[in-house]
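Below: one structure in structure tokens.
One protein chain is absent from this view; the other protein chains keep their places.
Coming up: chain A.
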Amino acid sequence: MSNKYLFLNSGFPRAPFGLGIGRYVCQLQRITLKFCKNRGGSRGIRGFIEHDLVNYARENPGVVVYVKPRRHRQPVIVAEYLNGDNQWMEVANYSREDVVKWMELLRTQFHNGPSLRWRKLWHTEFPSIQGPWTPFTFRNPMLNLVQLPNKEFGAAVKLGPTATEQLVELFKAQQLADKAVNDSCQNVEETSVHVQRT
């Protein structure tokens, strides 16, 4: 299994030079097409150079395009960006349509895409405008004036009768029952029984 991504650089979304705040500027600075004139692997990129490259350069006047033939080497596209980043990609055995698509992708990005993993998909310089939530948000401001320690606010949250309280209740009920019985019978050993039970 490929664990290559473990060694990948990661980062947070940033745009160079405040890009997009004013006028948008294409961030691709120069692009170099390296290819072989003979080999079949360079066929797609040769087709691109023959048919599409002039239009590409005309439509993107801000991009410098270099074409570099070299004998018996694999075809390569190298893109360099305004922020100093560059992307090298091999295009051996790519069809002409593929090369068109990859050239378009290299034009629309501003960093080396595959070498960076975004950790977030959101970046802001102003994390909170109404203030972050605190336990006192939307609470009664009278809480500020309370003298602490306070019995009412300092008490533990009471959810139900505890075991001790239930026992006390039971005991009281029993006492009442005993009292009723004793009252009716007027037993002499009342006090001793009561003392034993308590």
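Simple rule for what comes next: contacts are C-beta pairs under 8 Å (C-beta built on N, C-alpha and C of every residue); 3 or more make two chains touch, one makes a residue touch a chain; residues count from 1.
Simple rule for what comes next: contacts and distances are computed from a predicted model.
Chosen from "small monomeric GTPase", "Large ribosomal subunit protein bL21m", "AAA+ ATPase domain-containing protein" or "Trafficking protein particle complex subunit", the protein name that UniProt gives for the omitted chain reads "Large ribosomal subunit protein bL21m".
Within the set A:V54, A:V67 or A:L105, the residue that contacts the chain not displayed is A:L105.
Between the chain not shown and the residues A:A15, A:V64, A:V146 or A:V181, the one that touches is A:A15. Checked against the full complex, the one of A:V54, A:V67 or A:L116 touching the unshown chain is A:L116.
Residues of chain A in contact with the chain left out of this view: 1-2, 4-5, 8, 13-15, 18-21, 24, 26-27, 105, 107-111, 113-118, 121-126, 129-130, 138.
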